[in-house]
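All protein chains of the complex are present and in place, except for one that has been dropped.
Let's look at subunit A:
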Amino acid sequence: MRGRATLHAWLMLGPAMLLLVAFTHYPVVATLWHSLFSTPRGARPARFVGVENYAALADDPVFWQALSNNLLYALGTVPLSIGLALAMALWVNGRIAGRAALRVAYFTPTVLPMIAVANLWLFFYTPDYGLVDRITGFLFGWGPTNWIGSQETALGAMMAIAVWKEAGFFMIFYLAALQAIPPVLYEAASVEGASRFTVFRRVTLPLLGPTTLFIAVNALINGFRLVDHIIVMTHGGPDNATALLLTYIYEVGFRFWDTAQASALTMVLLLILALVALAQFTLLGRRTHYR
């Protein structure tokens, strides 16, 4: 009887487990395994090297630049895209004409594929006659700037694209959360004499708390994941100014074919994402359940 129940349990678990193992667990373990061996080349097979690949990473200045670029990229895009998303959601949620059209407009960047976005922005950033230069020229009288070609501006230009792409997506979550707040709470607050600012600070913002946390975690993960436009537009250049962990993995693994080194890099990225996920779960676990 018991054996039968166990068999049923395995049968039910089977399909999901098969997929998880094949596409998640096995690759992780295999990557870890590869990162402990040297890259096989021609006649020379892979041999066990221990943490040598990781030691090489620690000595690699490009790795450190990619890591610091990536932290800057994440710290810049996360608060900006969240703040912008909240501002847009509050505005679009208000009583303005053409509300539906505005919502669609803000959501458009989200449905565009990243490659198309990159092409679009390539045009925006074109020196002299691109949209950005036109605007800065008109407003501040600046001359032509090679936004994605110079070291000082390239990373910022990439961050702007990520923010533009993400804010509309996060706005949808904020919009849903705003609409879930019962209007009667605002009426109660207005009878109680609360100013608009007080209402925002003491009612709206706290009630958006869980949504903000959810969005923050997603934004942070995207800060390490959303690099398609960089691959298309700058390949991590100029002079590694826009190199992020993921673009560097791509470069090491598929341009230099140093798969062992790329495996070690991947493990570092995985570790960072795991830490983010861990922070998510402890924060989510502690977050106040008031509904």
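One rule holds for everything that comes next: contacts are C-beta pairs under 8 Å (C-beta built on N, C-alpha and C of every residue); 3 or more make two chains touch, one makes a residue touch a chain; residues count from 1.
We take it that contacts and distances are computed from a predicted model.
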Name under which UniProt lists the unshown chain, selected from "2-oxoglutarate synthase subunit alpha", "[NiFe] hydrogenase diaphorase moiety small subunit", "Lactate utilization protein C" or "ABC transporter ATP-binding protein": "ABC transporter ATP-binding protein"
Touching the absent chain when the full complex is considered, from A:T108, A:Q179, A:T198 or A:T282: A:T198
Touching residue (missing chain; options A:P27, A:P40, A:P144 or A:P182): A:P182
Touch list for subunit A against the chain that is not drawn: 182, 184-185, 187-195, 198, 202-203, 206-207, 209, 288, 290-291
